[in-house]
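Below is one structure, written out as structure tokens, with a few remarks after it.
A single protein chain has been omitted; all remaining protein chains appear in their positions.
Chain lettering (A, B and C) follows the sequence in which the chains are written, and residue indices restart at 1 in each chain.
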Amino acid sequence: MPLSPIFFKKTKFEVEKVSNASTESDSVTRSDHSIFVRGIRKTYPNGVVANQDVTFSILRGEVHALLGENGAGKTTLVKILSGCLTPDSGEILVNGRSVRIEDPIKAVKLGIGMVHQHFTLIPTFTVAENIALSLSLSGRLNLDAVKGKIKEVSKNLTLEIDPDARIEQLPVGLRQRVEILRLLCQDVDILILDEPTSVLTPLEVEELFKTIRRLKSKGRSVIIITHKVKEALAISDRITIMRGGRVVKTLPTISTNEAELAALVVEGFASSLRVDRGKPGEPVLMVKNLSVKGKRGEMAVKGVDLVLHAGEILGIAGVAGNGQKELVEALTGLRRIESGTSLLKTCDLTNRPPKFIIRKGVSYIPEDRIRRGVVLSMSVSENLALKNFEEQPFSKNMVINRESIDRYASDLISKFGIRASDPCATVSSLSGGNIGKLVVARELSNGANIVVAEQPTAGLDVKASEAVHQKLMELRSKGVAALLISADLDEIIKLSDRIVVMYGGKFVGEFTHDSLDIQKLARLMLGSA
Amino acid sequence: YTTMTAPAAPAFKVAAIYVTPLEETWNQVLHQALLEARDELGITYNYSERVSESQVESIMLQYINSGFNMIITHSWGFWETADRIAPQFPNVYFAQGSGLCTNFGNNLALFDYYIQEAAYEAGAIAAKMTNTSKVGIVTAFSGVGDVNNLLNGFVAGAKHVNPNLNVTISYINSWYDPPAARTAASALIASGVDVIYSERYGIFEACKDTSGKVLALAFGNIVDQNNLAPDVVVGSVVWDLYPMVRSMIQGALSDNFASGHYYTTMDTGGSKFVWNTAFQNNYPLVYSYSQTLQQQIINGTIYWNTSVTLINGTVVDGSNVPISVPNFRNP
Amino acid sequence: MMEWALILGFIAAGIRTASPLLLASLGETVVQRGGILNLGIEGAMLMGAFSGFMGAYLTGNLWVGLLTSIIAGVLTVLIFGFLVIRINLDQVVSGLAINLLAMGLCLYFFRIAFSQGAFPYLGDLIGPYAIPGLSQIPVLGEVLFNQTVFVYIGLIAVPLIYFLIFKTSFGLRLRSIGEDPVVASYLGINVSRIRYLSLIIEGALVGMAGGLLTISMFNVFDSRIVAARGFVAVSIVILGRWNPWGALGGSLLFGFTEALSLWIGTFLVGPAAPSVSLLLRMLPYVVTILALLVGGRKVRGPAALGSPFSKE
Partner (left out) sequence: MELKLTKSTVRSIYKAVISIALALVVTSVLFIATGANPILAYYYIFVGAFGNLNLTVETLVRTTPILLVSLGLAIAFKCKVWNIGAEGQLYMGAMAGTITAVSLGNSPLTLPASILVAILGGMAWAAVPALMKTKLGINEVITTFLMNYVAIYFVQWLLSFPFRSPDTLFPESAQVPQAAVLPILLPTTRLHLGVVLAIAVALPLVYFLMIKTTFGYKLRAVGENPEAARFGGINVSRTIFLALVLSGALAGIAGLFEVSGIQFRMRGSLSPGYGYTGIVVALLGQNNPIGVFLSSIFLAAIFNGSSTMSRVLNQPQGVVDFIQGVLVIFVLGSEYIMRYLEKKGVFKA
């Protein structure tokens, strides 16, 4: 339906009314909701109550942000809306009509589509094939028609993509774009984005936000989940905060601010992080002229030199796909070094097995925690001991000491606030953020002298992120060196003593914390001086 | 257990233990014989098929414990077990199908896959029927004594008719693999062989081309296979265990069981060559020749060296098995 | 003349040995593309062989036998499907259990029907059908166009199944399920329905592969007739990289090397002949392994192959 510009204002007006009477539902306002849910409850088979008495609404043409700590139930709620989960009880009204959303197809028919926190793309398929999958085609597969549709939709919204590219070869930002395009090809009115920004660079975030604004201008609604209060403030019209499976509050964005939101998300939260600078000591890691090949055999790191000092955090800034991943994997022994050397003090790490490098005190927080950081079907405590189960006291003469592992795990669980029912629960029952916390906890607690951290706070809530930052600085003050790779420029700037910019497999610029020129840094990231 | 037979005298209970499924021709022979014995002699018959060598002892004991009077173990791999168990149960009769038993005592009989006389006849007929002077054999493994006797018989029979005959043996190296047998037979035919002794099942279908033209003739083995391919099979080398089984059972019933080695010779009806009547009618001269030959074999006027050097250079051993020891006679 | 007979005979033997493998591996290719590993095709082939034989024997009509073998194959595979799709049981064990069931049922009913008398056989076989015209082409005609209906179906099925898997939206969905059934179900694809459909296709092909053995290649039934051909077909699927053309290549490779091993074995002369002919029987297996060494490195199959899937 075409929407007049006035509609936007009208919704703003409605917003106030709704939030004032958010728990009641008078029929007049209800008919203006795109979605209205009431009294939703969801219990997982393991007994976790992830949503209780959730009442929530989305208006036509609004951007609605969902905030809440890790495990608050945000993902669960939106999965219910998109038909991936069925609630135990509660009512869902779409355009005023009570509906049951049994499966994602039904959701799409009702105009609701979701981009999951973990993408739902088939990596071996091309963009067009992935999109064709969800268009209800039958008979002969006409990929040309699908490509035509993609072109049409992407032109409308200036979302460029090569329909013949294979998903596994695309960077995250583009994969996300494919997900969004797919929903648009299915003509959905309400797009749900679950933590879309957590792995994007600021530029990519800006691109995404532009898209969201364009969508809004075409009358579509967007639900966006994020842990970054700033982003919620920047993009949304209204914000709903969840905690412990319940909705705490829904407020219009214009009437709130960062501090209030942070305090609502984590009850009574007030930032206590004191950012200080490190006192770099002697060099610990010396990388000379390092070259590494990428997945497709291309030279991804081209002769990089790097010196990391004790008690220093070195940030590597750059748009994903410029060799950061390959560099890190080479340093941790996970990828072959073609030429050059990597020295830890006097010990040569070049092409040594990962275990050797781990034993030498290099720990690593990989970006893809689920695939590379944890074994989902094993318990929380086993995962916390993944890197040192072969050492005393966790095992002796190959015999595992389960008690000491569990004890160690309980300690870390409470120290890092990991929400797990008990140390023996499998990791698969943890929320995305808590899996992240688990990996961070393991890597920051094993007495390493070098920490390689890739997006360490992606997907973590404010409190957890702050705890990670706190821990990193604490380690730095004890002389640990850290290599921080993050898409989040704020995080890099906040923590790093020194920042190098990586572009096209090379370091193209270096800043100390004091000589930082953000404009220049941003330009360097894009490859222009 | 299940039937309500008249309780006059408890029936004589015979059990047969087979290593392969009943479909195996080797098993069919004994099975048929025991079914006949059941109908004619009123015995009770029970069988176990697909019994492995590791299982046979346990099953023998179970039969013994449930009152069976005679246990027939019908596989080479069972002979050591039979040889060991038999002396422990003097009141039970045992019969072992091939092997090297020695503990015959009063209750153990050993019988062989003894149809080389009929195979000899088949070989002679093959030599008469071939146009190319090339005959072939499709068989399982080389160096199996029981089987070699047959092959020797067939080759000797063929050479009896034509010493210059070319005989090719194809080993499929499996006890049961019809597709392989069929391929082996095709290879023989392609090389010019036009009569094949089918020691293993699976060759008849190879003997015709796609238009149904007969490319080669064949001989069935062990059971009468003439009907399986009436336009191809000249006749079958048939093993008939009923005369032997009858003699054993009757011996046991009259407390006169003959232990020791049994040979299912032609003169007792234990082995025979069964002509396919169509071929018999079409080849009267060959037929009458074969009848004469048969008589000579039975009379003992024809016998042959069991170690024959074959045309393709393969020595078929097994010569240490005596050829004519007719200690079993139809009573 | 003689040489032609040898060559044509060899080719015919190779095609014949390959034909049941081709049908079975094509069927298995379809279901494995959907992420299901069906080791139960061994049993489904046996059921096809048994039912085909019984159907033909009892009605005296070979084409009824073909039909019953297809029906039996489909039913057997659907039972497997019910276990792994509906009940979500382990695919490997369910497949092996189906093989036990099939062996049990065949032996049981075959005995009940026949153990009291002579063993049954069919008076006739489904023989080759020469395609008018095409079969007249010298050499090629005899080899390709004078075959049984089973070979024709197998050969026609290769491009058809290729089309189905790669050129239809059914195939796209099937492949997506094989890669990630959870994602596919999030996208609203009915995982179970597509898997059942793929199993029906497999059942028909595999049942036919079994029927081929007892109503076209031989005219008796024996419970050992399938002799691990189902398992070999599963290997061929992997060797053929889950592609129907690969399945064709793999089946021909196996069929021709098996034929070759027997062919050479038959013509060996000399005292070592039996020994060498026995060693030659390893040939198809060794060659298949070597083919993998050459072309099977780091081959990626359907990512979700063999793993259970249930919603939630």
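Everything that follows uses one rule, which is that a residue touches a chain if its C-beta (ideal position, glycine included) is under 8 Å from a C-beta of that chain, and two chains touch if they have at least 3 such contacts.
On a predicted model such as this, the values are computed, not experimentally measured, just so you know.
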Shown chains touched by the chain that is not drawn here: A, B, C
Candidates B:Pro10, B:Gly105 or B:Gly143 - the one touching the absent chain: B:Gly143
Contact with the hidden chain (one of C:Ile7, C:Leu58 or C:Leu100): C:Leu100
Option from B:Leu61, B:Leu253 or B:Ile298 whose C-beta touches the chain left out: B:Leu61
Chain C residues touching the omitted chain (full complex): 83, 87-90, 92-94, 96-112, 115, 223, 228, 231, 234-235, 238-239, 274-275, 278-279, 281-282, 285-286, 288-289, 292-293, 296-299, 301
Contact footprint on chain A, counting only the chain that is left out: 332, 334, 353-355, 357-359, 364, 366, 371-378, 382, 386-387, 389-390, 395, 398-400
Touching residues on chain B - with respect to the absent chain: 1-2, 19, 46, 48-50, 52-55, 57-59, 61-63, 66, 76-77, 80, 100, 141-146, 173, 318, 320-321
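Operating definition for what follows: only the chains that are shown with their structure count from here on.
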Chain with minimal offset from the mean of all protein Cα atoms: C
Averaged-CA centre spacing for the pair chain C and chain B, given as whole angstrom: 34
Between chain A and chain C, centroid-to-centroid distance (C-alpha), Å: 47
Chain B residues counted as touching two or more neighbouring chains: none
Touching residues (chain side chain A, partner chain C) in the complex: 45, 83-85, 103-105, 108, 116, 120-125, 129, 132-134, 137-141
Chain C residues touching chain A - in the complex, by the definition given at the top: 167-173, 175-176, 179-180, 183-189, 300, 303, 312
Of chain B, residues touching chain C in the complex: 20-24, 28, 31-32, 35, 141-143, 168, 170-174, 176-180, 182-184, 186-192, 201-202, 205, 210-212, 227-229, 312-315
